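Omission of a single protein chain aside, the complex is shown with its protein chains in their original locations.
Naming follows writing order (A, B and C), and every chain is counted from residue 1.
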Amino acid sequence: MNKMQKIGVMTSGGDSPGMNAAIRSVVRTCAYHELECIGIYRGFQGLIEGDFKSMDARSVNNIVNKGGTILKSARSKEFMTRKGRDTAFAKAKEQGLDALVVIGGDGSFTGAMIFSDENDFPVMGIPGTIDNDIYGTSSTLGYDTALNTVVDAIDKIRDTASSHNRLFFVEVMGRDVGNIALNAGVGAGAEEILIPEENLGKDRLLESLKRSRASGKSSSIVVVAEGDKTGDNVFELKDYVEANLPEYEVRVSVLGHMQRGGSPSCWDRVLASRMGVKAVESLMEGKSNYMVGIQDTKIVLCPLDQAVKGKTDIDKELIRVSDIMTT
Amino acid sequence: MNKMQKIGVMTSGGDSPGMNAAIRSVVRTCAYHELECIGIYRGFQGLIEGDFKSMDARSVNNIVNKGGTILKSARSKEFMTRKGRDTAFAKAKEQGLDALVVIGGDGSFTGAMIFSDENDFPVMGIPGTIDNDIYGTSSTLGYDTALNTVVDAIDKIRDTASSHNRLFFVEVMGRDVGNIALNAGVGAGAEEILIPEENLGKDRLLESLKRSRASGKSSSIVVVAEGDKTGDNVFELKDYVEANLPEYEVRVSVLGHMQRGGSPSCWDRVLASRMGVKAVESLMEGKSNYMVGIQDTKIVLCPLDQAVKGKTDIDKELIRVSDIMTT
Amino acid sequence: MNKMQKIGVMTSGGDSPGMNAAIRSVVRTCAYHELECIGIYRGFQGLIEGDFKSMDARSVNNIVNKGGTILKSARSKEFMTRKGRDTAFAKAKEQGLDALVVIGGDGSFTGAMIFSDENDFPVMGIPGTIDNDIYGTSSTLGYDTALNTVVDAIDKIRDTASSHNRLFFVEVMGRDVGNIALNAGVGAGAEEILIPEENLGKDRLLESLKRSRASGKSSSIVVVAEGDKTGDNVFELKDYVEANLPEYEVRVSVLGHMQRGGSPSCWDRVLASRMGVKAVESLMEGKSNYMVGIQDTKIVLCPLDQAVKGKTDIDKELIRVSDIMTT
Partner (left out) sequence: MNKMQKIGVMTSGGDSPGMNAAIRSVVRTCAYHELECIGIYRGFQGLIEGDFKSMDARSVNNIVNKGGTILKSARSKEFMTRKGRDTAFAKAKEQGLDALVVIGGDGSFTGAMIFSDENDFPVMGIPGTIDNDIYGTSSTLGYDTALNTVVDAIDKIRDTASSHNRLFFVEVMGRDVGNIALNAGVGAGAEEILIPEENLGKDRLLESLKRSRASGKSSSIVVVAEGDKTGDNVFELKDYVEANLPEYEVRVSVLGHMQRGGSPSCWDRVLASRMGVKAVESLMEGKSNYMVGIQDTKIVLCPLDQAVKGKTDIDKELIRVSDIMTT
C-alpha cells in the first residue's frame, strides 16, 4: 500500500551539471503520479530553516539544459548535529513531507542516512558529483559534462602549446580520485597523467618527458589531479621540471571551478531524467535508504550505506591504455 | 605463438566522430608492441586498389580530437564481388599484411567476415557509427558525440521556438533505429519523440500536442527520427498538424550531416583509445573475427557474426521516462 | 527638461541572440536613472493587448547569456491597422508610458515610426536581427552569433564531407541579403558562395566546381543563401550538379532555425549592453525616432526613417577575398 503523498527534493554539497535535470525529473515524476513535490533550497540547511517551495510540472520548464541548481546547494554544519537534524525533521513533518530525494555526493548521503535512521524517514539518493567516485553506479551526474569541459579546455591549451613547443601542466579537479584526470588526460592526448591513486615519483616524470621529446613530440601536456602527490603541488612540479630539464619552457594552467558548470551533456541529462523517475517510483514502492545508480545500460538501486562505504577503484586498464597512447 | 608483424587499419562505411582516435590507438598500440602498421585509405576500396600508407606513432599526432577520418571512408561495390575481394586479398598479401582492423558499422563487418572466411585472414572490428545499433556493445564510436551535437542544436531551436510560441519538428538521423531521437529527445526536453520502433499514429501525435498546450506549455519540440513512419516524412507531418491544429505555427528543421562531424566527446575519445588497444592485442593473441565492444565499464569481445546478426532493442524504459518527462 | 518617467521595452519580429542582453540593458539603465521600466510581451501585439510587466534591475538577472527573448516576440497584423495602433496608444497612455524602446528589424521600425508619428510618441529602435541588413549600423544584434553558429555547423559538415570526398550544399538564412552566406562562407572556407545579390548562373557554378577538383581538393562546400536565385532552390541545384557532374556525390544540408538561437557571442552581448544604455539615455535627452547603431567602435544614432529606407550593400571586397581564398 502506497501512502506517499508529498516528496521533498534537494541538492546538497558541491553542485554538478545535471542536477537541474534531476530536479526536473523528480518534480515531473511526482506530477505524473499526482504526488505533491516540495523543493527544498540550499540542501539540509534549507530543510532546517524550512526554506521550501511547492513545485509543479511547469516550475521546472526550461531547466533541463542549465548548469548549476535552481534549488541552490550548500553544506550544513548544523545538520551534523542531532539538534539540527531534529529541527529538520520537525520542519519536514510540519510541511507534511513523506520522503526526501537527496541529489548530491557521499557526504550528503551520509547525512541522509543518519537522518533517515533517527527519524524512520524514507530517503532516496541520486548521485550528483563531477568526481564519479560513488560506489554502486558507473556514472555520477556531471562527470561526463566535466570531462568534456576539460578536454575542450586542454584542446585549446594544446593549440598554444604546440605553437610554442611548450610543456603545460594542467591541474584538474579530483582531490581523492583521479577519474577526471585519467579520462580527460587520455581524451586530450596528454603525455603524462598524475593521479592520487599512484605516485610514481618525480624521476619517472622526468624520464617520461625526456622520452616524449626524444620520440619527436615538440609540445607536451601533463594532466595533474588536484590530489596528486608527485609534487607538493602543480607549481612546485613546474619548478622541479624546469630545474632538471632546462630545455623546457613550462606553463601551468589550473582549470578550477569552470569544471563544475556548463550546460550538461546529453548523457548527463538523460541519466538525470532516468534517475529521477526511479527515485520517486522506488519511494512509492515503499523502498528507502537506496541510491539510484546506473550499471551498463540499466538503472539500479544500491543501498545507501554501500554507496557511502564502498570504494571505487581507478581503472587500471585505462592507466595502461594511457601508457600505450603516449608511445 | 604470435606471428603478427604487420597490421592494416581502415575506416569503412559512414564516418563518425572518434574514428580518428581509434586509428591513432591502433597505430600507437602497434608501435608500442613493435608491429608495423599500414593505413588503408577509403576502406575496402582502398584495399582493392592498394592505397596504403605506412604509419608510425608520429603519423597520428594531433588527431585524437578531430572529427572525420584521416584515412577517408567509402562504400565499395567492388568488394561485394568475389573478384573484388580476391584482388583485395592479393594486395594484402603483397603488402605483407597479417591482419586487418576494420572500423565501421555492420555492413563493413559483414564484408570483413566474408573476407576473413574466404581467405583465412584475421580481422578485428571496432564499431564506428553514430546510430548505436550494433549488438555486443552498449556504445558505438560517435554516438555520444552525435547526441551532444543534436541536443546543442535543439537547445538553439528552443530559444527561437519559445520566443515565438512555435512548434518545431526536428528531424534527426536514424533510418532504422531511434536511439539518437529517443536519447537526444529526452536530453533536449522534447514534447514528443517519433521513432521507427513504434508508430503510435498521427492521432496520438495530435492528442499529445493538444495536451501539451493545455498543460501550459507555449512552445513545443517534436523530435523525429528519419526512419519514423508516423507520416510519410517530416514535412507531411507538419502539413497534417497545421491542417488539424490551425492554432499552431509549425516549423521544420532537418539537422542532417552535421550530426556525423565535430570534435569527438571525451567519452568517444577514451572509448576509441581503449578499443584500439584491445583490437590489436587480441589479434596478437591469435584471435580473429571479433568485434571489440564495451559493456558497463569493461572492454569486451563479441564474435563478429553475433555483432552483425544480433538485434539491439530500443530502450523501453527510456520511452516510458520520456512520457513522464512530458507531464 | 526631462519628463521621462516610464519607458516601455519590447522585442518585435524575428528573434535574435542578444535581444535578452538588450532588454537587460534597457531595464538596468532605467533603474540606474530611477525611471520605471515596463516590459511589453509579444511586441506590438502585446502593446495592443496590454500584456505588460513591471521590471526592475533584478527582473533581468541571469539573462545576458540566454538566446531568445524573455519578452517573447511576434508579428502583429492588428498593429498594421490604424485601429490597432490607436488601441495600442490607449494602452500605452493607460499604463503611463512616456516612450518606447523597440528591439527588432526594419519591419518593426516602420511600425514604430508610424506609431510615433500618429501619436507624437517618443520611440527609439535597437537593431535586432541576424541578417545584418539595417542601414546605419555596421552590426545588428545576433548577426555575430549566427555567423559563429553557421561556421561551427559547416566545420562539422566538412569533417564528413572530406572523409567521403563529397560535395555539400549548405543553405543558410538570408532571403534578401547574403551577409550570413558570404561571411560564414569565407569563414568556413567554402569553395563557392551563392548569394541573392549576384547570380552568376549555374554554368559558372559548374566551372567553379570543376576547377576546385582539378586543383586537388577532394571535397567541397557550397554555401547558399536562402534567397539565392542561381537555382530554384538548393535541392534543384543539387540535381543540376549531379546531372552535369556525375562524378560528384552531392548532399544538401539546410541549417534552418538553429541559426536564430543560442547563447549570444561576447560581441553581441556587449553591443546589446551599449545600445540599451544609449537608447534610454537618448530618450531622456528628448530625442525620438532614432535607431541606435554602431559605427567602427562608436555607438551612434541614425534617424529611423533612414535606417528603414537606406540600403546596405553586400561587401564587394569580401566577394573578391572569397574568390581569392578558393584558389
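Going forward, a contact is a pair of C-beta atoms (placed from the backbone, for glycine too) under 8 Å apart; a residue touches a chain by one contact, two chains touch by 3 or more.
Nothing here was measured: the structure is a model prediction, and the numbers come from that model.
*Asks:* Using the contact definition given at the top, list the shown chains touched by the missing chain.
*Replies:* A, C
*Asks:* Which of these, A:Ser54, A:Thr160, A:Asn199 or A:Gln306, touches the one chain of the complex that we don't see?
*Replies:* A:Thr160
*Asks:* In the full complex, which of C:Val151, C:Leu209, C:Val241 or C:Val254 touches the chain missing from this view?
*Replies:* C:Val151
*Asks:* Taking the full complex into account, find the residue in A:Gly39, A:Gly261 or A:Gly293 that is in contact with the omitted chain.
*Replies:* In the complete complex, the chain left out is touched by residue A:Gly261.
*Asks:* Using the touch rule from the top, list residues of chain C that touch the missing partner.
*Replies:* These residues touch the chain not displayed: 24-25, 28-29, 31-32, 57-58, 61-62, 64-65, 138, 144, 147-148, 150-151, 155, 158, 162, 183-184, 186-189, 215-217, 263, 265-267, 269-270, 273-274, 277, 295-297, 299, 315, 317-318, 320-321, 324-325, 327.
*Asks:* Can you name the residues of chain A that touch the chain not displayed here?
*Replies:* 11, 15, 17, 19, 66-69, 72-74, 149, 153, 155-165, 168, 251-254, 256-262
Simple rule for what comes next: only the chains that are shown with their structure count from here on.
*Asks:* With chain B gone and every other chain left where it is, what groups do the chains form?
*Replies:* Once chain B is set aside, the chains that still touch form these groups: A | C.
*Asks:* Please work out the Cα centroid separation of chain A and chain B, and write it as a whole number of Å.
*Replies:* A distance of 28 Å separates the two centres.
*Asks:* Of all the residues in chain C, which ones touch at least 2 other chains?
*Replies:* Answer for chain C, listing residues that touch two or more other chains: there are none.
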